[in-house]
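Chains shown are a subset, placed as in the full complex.
The letters A and B name the chains in turn, as written, and every chain counts its residues from 1.
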Amino acid sequence: MRQQQSLPLGFVRGKPVLEKPDDLYIPPDALELILETFAGPMDLLLYLIRRQKLDIIELPILPITQQYMEYVEMMKDLKLELAADYLVMAAMLAEIKSRMLLPRPASDEEEDVDPRAELVRRLREYEAIRQGAQHLDNLPQAERDFFVAHANTTARETVESPLPEVVLHELALAMSEALAQAKLLNSHQVQREKLSTRERMSRILDLLQHKKRLRLSDLFEPHEGRAGVVVSFLAILELVKEALVEVVQVNPFTEIHVTHREQIYAHSTT
Amino acid sequence: MLIQQLKQAIEALLFVAEAPLTEQQLVDHFAAENVTRKQVKEVLNELQADYQERGVQLIHVASGYRFQTRSELGGIIGRLWQEKPVRYSQALLETLALIAYRQPITRGDIEEIRGVSVSSTIMKTLQERGWIKVVGHREVPGRPQLYATTSEFLDYFSLRDLSELPAIPEPATTADQPGQIAQIKLEITAERATNEE
């Protein structure tokens, strides 16, 4: 059996699990825990260095490589599906180790770079990032440490959405567009004169909504003058033409009434 | 638990709870700390006094205590949700124009001229705005309603009567358009000027 030393099997809730159970039985859950213990080979390597109270700069490559390999072997022994990343690191350590062991050619001295330099740089950077991760975890976090404060308000309910604005010019343009669509522009030339008539038509119809019968004379307002009388008269003729009203005179020389056509039917049926 | 801590905690709870919290809920919330009802009451009273003159106040409503904004601030706060006015659709404007220029008119007449059906939403919007109203029915099968514009419509557009409606411009789609050619020419000139900069 492999010598264990005090290699941890992993960490459970931040505490290193140092001893493998005597009977070598590891519950399946624990296996996964071990796998997930280290965030990767850099994490493991850093742990090994820190545990031995070694300096990253003076990275003692031999013992570290040995320990790392032991750990990896142990994981293999436990039939853990080892992440390829751990093996990549193992290969890297082995390479550095072999380069350290080779005698250095004196002529190359100027270009000679410590084979550990790159790994040391990475380890230091990784250590810095681990610290950063720790800082982030310690920062106050929304929904864990603090909650956004809100007060109730009824102000929102009183907000009225503003009504769209329309300018007169847009209306004329829209009319022109509508008529263009119908290719009816020529036959529907709208004259200002006629608009007064149409307005009067609407007014007479509106009056008929409330009063079923209107005296013709009531529709002529003397204060409007001759022009007003003409407009009213034209409106009545137009309404008759469009079959919207009826003009009735029961007997000659009696009052002429303007009624809704519907009214006629009502009277004739009763 | 110190009363000062309890006060901070209750204050924070009232500001984050989705609904008002009752005295009882607060007592229950601090069951582990053996907080008494008397202490909760005391804290609530203190908080109500603290916030008396602030922008938000602690109010006791039917379902409990909650913080809410001072009622006087309604208008200023409401601006947060004030939307920019939208624009009416072309369909609505054309419908309104047809009613204005061709009144009294039925929905069928409008549909015939526009070649598409008029949505009830448009008619409803125009009626709610007070710009059109039903002035009668055409005595044909179905008795369709006759629409006309209202005096609110005239007021909105500052018109004394319909005869003041502008004459209808030539539609922009026809071929013989001296105005449009001139416009294009101007655009090119403007573009050139920009390029020369």
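Convention: a residue touches a chain if its C-beta (ideal position, glycine included) is under 8 Å from a C-beta of that chain, and two chains touch if they have at least 3 such contacts.
Predicted model, so just to flag it, every value in this text is computed and none were measured.
Only one copy of each distinct protein chain is displayed, but the complete assembly has the stoichiometry A x1, B x2.
FYI, only the chains that are shown with their structure count from here on.
Once the centre of each chain is set as its mean CA position, subunit A and subunit B turn out to be 22 Å apart. Subunit A makes touch with subunit B in their complex at residues 147-156, 158-159, 161-166, 168-182, 184-185, 188-190, 192-193, 195-196, 198-199, 201-203, 205-206, 208-209, 242-244, 260-262, 265. Per the touch definition, subunit B reaches subunit A in the complex via residues 12, 15-16, 56, 66-69, 71, 73-75, 77-88, 90, 93-94, 96-98, 100-104, 112-115, 129, 133-140, 143, 146, 148-149, 156-157, 159, 161-163, 165-171, 173-174.
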